[in-house]
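Shown here: the complex without one of its protein chains, the others still in place.
And now, chain A:
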Amino acid sequence: MLRSIYGALAGLAVLVASGTAMAKEGSGGMPQLDYHSFAPQLVWLAIAFLALYFVMSRLAVPAISDTIDRRQAKIQGDLDAAEKANEDTRSLVAAYEKRLADTREEARKHMRERGEADSAAAAARLQVLHDKLAAQIGEAEKRIAAQRDDVMAGLENMAKDIGQDVYAKLAGQPADQAALAAKIAVAKGGR
């Protein structure tokens, strides 16, 4: 408030000072104080100002505010679209990663199942082989036992023959068959 009063006083001082200076010079004073020029100035001020007001309020202001609004909307739209694209990309990446993890898990499961099946088959084959080998071993053992029995039987006969021969040579008479057989059985049992 005070500032505007000072401004008014300063302006008045300039006005009065220059006005009186001009008056002293005798050049008819300030043109600004010539009231004959007031009417045309005011008439044309009104015309010019109204014309500019019409131009501004009807043409310029709507055009500019419309342009600024459209620009703002465009910027906001672009920002939203960018945000949405970013969101989409993020969800795509998440989906991709999930799928990758699933696939990896599935592959691992497959591998594990395959491994289990393989080892089961191998165990079965091993069992078959084992059984076969066991059978062969059993057969072989039976054969060996039979051969040994044969050999033992032969051995008994041989021992009987040798015993008879030795007894005949030593005693000069054939040996008692029953006693010899008992002795041989005792010897065989003692072994």
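The criterion applied here is as follows: contacts are C-beta pairs under 8 Å (C-beta built on N, C-alpha and C of every residue); 3 or more make two chains touch, one makes a residue touch a chain; residues count from 1.
Criterion: contacts and distances are computed from a predicted model.
Per UniProt, the protein behind the absent chain is "ATP synthase subunit a"; the candidates were "ATP synthase subunit a", "Carbon-monoxide dehydrogenase", "Carnitine transport ATP-binding protein OpuCA" or "ABC transporter, permease protein".
Remark: the omitted chain is touched by one listed residue; of A:Arg71, A:Arg90, A:Arg114 or A:Lys188 this is A:Arg71.
Checked against the hidden chain, the listed residues A:Ala48, A:Leu133 or A:Ala146 yield one contact partner: A:Ala48.
Listed residues A:Leu59, A:Leu79 or A:Val166: the one in touch with the omitted chain is A:Leu59.
Of the options A:Ser37, A:Asn86 or A:Ser119, the residue whose C-beta touches the omitted chain is A:Ser37. On the side of chain A, touch with the chain left out of the figure occurs at residues 1-2, 4-5, 7-8, 10-12, 14-15, 18, 22, 25, 27, 30-34, 36-46, 48-49, 51-53, 55-57, 59-61, 63-68, 70-71, 74.
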